[in-house]
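In this view, the complex is presented without one of its protein chains, the others remaining in place.
By letter and in written order, the chains are A and B; residue numbering begins at 1 in each of them.
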Amino acid sequence: MAMTIDILSWIMLTAGGAFVFIGGLGALRMPNLYTRMHAASLTDTMGAVLVIGGIMMQAGLTLATIKLAAILLFLLLTSPTASNALASAAILSGLQPEEGPIKPRKNAE
Amino acid sequence: MIIILFGVFLLALLVITALAIVRTDNLFAAVILTGIFSLLMAANFFLLDAADVALTEAAIGAGISTVLFLGALALTGERERGGSTNRLLALGVVTVTTLIVIYATFDKPRLGDPDAPVHQHVGPWYLEKTPALIDIPNAVTAVLASFRGYDTLGEVFVVFTAGIGVLFLLSAGRGGRTEEIRPADAPGPGLRHYLVPRVVGRMLIPFIFLFGLYVQFHGDYGPGGGFQAGAIVAAAVILYALLEGEAQALRALPMSVLKWLVAGGALLYGAIGVASMFLGGNFLDYSVLASDPITGQHIGIIVIELGVGITVTGVLLCVFHAFAARGKV
Partner (left out) sequence: MEILGLVYYWVFAILLMIGFYAVIAKPNLIKKLIGLSIFQAAVFLLYITMGKVEGGTAPIFQDGVSLYSNPLPQVLILTAIVVGISTMALGLGIVVRIKEEYGSIEEDEIQELDRK
């Protein structure tokens, strides 16, 4: 039983790390602000869920697990809100999302 | 081995972020990168077993400092003009000094060496005497509030003076509290127009307050204390001010209340010191505050941490309002 919990938590931690890495890769390679934010915010939230879930499994049923659950709830609320606020700010300052097929990426960001 | 690699990785991230801060010419990006730098520094502190310091650096460095810089940036320009004065000379001086300091580090004691001079005299004495004299689990709070309480009194007065200084500089002249006449269809003040940040923010603010109170009173038993709690409560009120507009936040917590908070916290701290003098001990000697010296120490520590938290909250909010009210609207 302890072995399965261990293996499961390791899988979740590795998957969470992989998600965040993919998000970082997407934030670098995407052509403009909106696509970059889409890549970074989705994978960040999922990565946070997986990593904190993995740590919660390692901690068992202690006070630390409840604190971790509270942190997870806070992250689930604020991380998408922050991305929403960022996208609103971008629209407000005039950056229009590009439509149509992907053009080759210009070197200016 | 993994811990070593992780430590080196975090340090490398710190250096990269610092280089990016200096090289960018968009000040807005530099301020956000400073927030990231502070957060990485907090992670480094945690890796070096300094939990209290990591909490303080995250709350004050990454949280409040970014807000203050952004408030100042809104009043000055956002772009740096660029071009440096005497770049080669500066680079030369900097390189030579780096090499000299690196040469000096070869003589330092090994990291974590328990026989290093810094671990010899007062440090072990504090660790030994805290369970005996003060009996709280957090040794850092015991040293900060009781053994070195006089230094902390000076620190509260420094925060108080900085608050007065900013109020002096930025309350006179332009920027008054006149209600602007808005056309009927203009978006309201703050972020009232935007649904998602407003709903989520208003849901979170009571919990941030609660967490601030938890950190304040839990400082004896875990990482925490007055400074971190003051920063967290100030962050809650700043969030409210950003969402509902600064005028609404001033109606909720008016400037007069804030000025009372600023002065009241420092007064509370000094009053405990004077009270212990009246009760027969020295200044800031908490053992005379109750019949049992250890209970006296507990009472003293809780009250002065409360004073510290109140002053830090008041000063950070005064500074925020001073920057925000000085707008070009």
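Operating definition for what follows: a residue touches a chain if its C-beta (ideal position, glycine included) is under 8 Å from a C-beta of that chain, and two chains touch if they have at least 3 such contacts.
If you're wondering where the values come from, they're calculated on a predicted model, not measured in any experiment.
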item	value
Shown chains that the omitted chain touches within the full complex	B
Missing-partner contacts on chain B, residue numbers	4, 7-8, 11, 14-15, 18-19, 21-22, 27, 30-31, 34, 37-38, 41, 44-45, 48-53, 56-57, 60-61, 64-65, 68-69, 71-73, 75-77, 80-81, 83-87, 90-91, 93-95, 97-98, 101-102, 105-106, 108, 110-114, 116, 118-119, 122-123, 126-127, 130-131, 137-140, 142-144, 148, 151-152, 155, 158-159, 161-163, 165-166, 169-170, 173-174, 221-223, 225, 227, 312, 315, 319, 322-323, 326
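Just so it is clear, only the chains that are shown with their structure count from here on.
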item	value
Distance between the centres, which are taken as Cα means, of chain B and chain A, whole angstrom	28
Sites on chain B touched by chain A in the complex	194, 196-197, 200-201, 203-204, 207
Residues of chain A defined as touching chain B within the complex	74, 77-78, 81, 84-85, 88
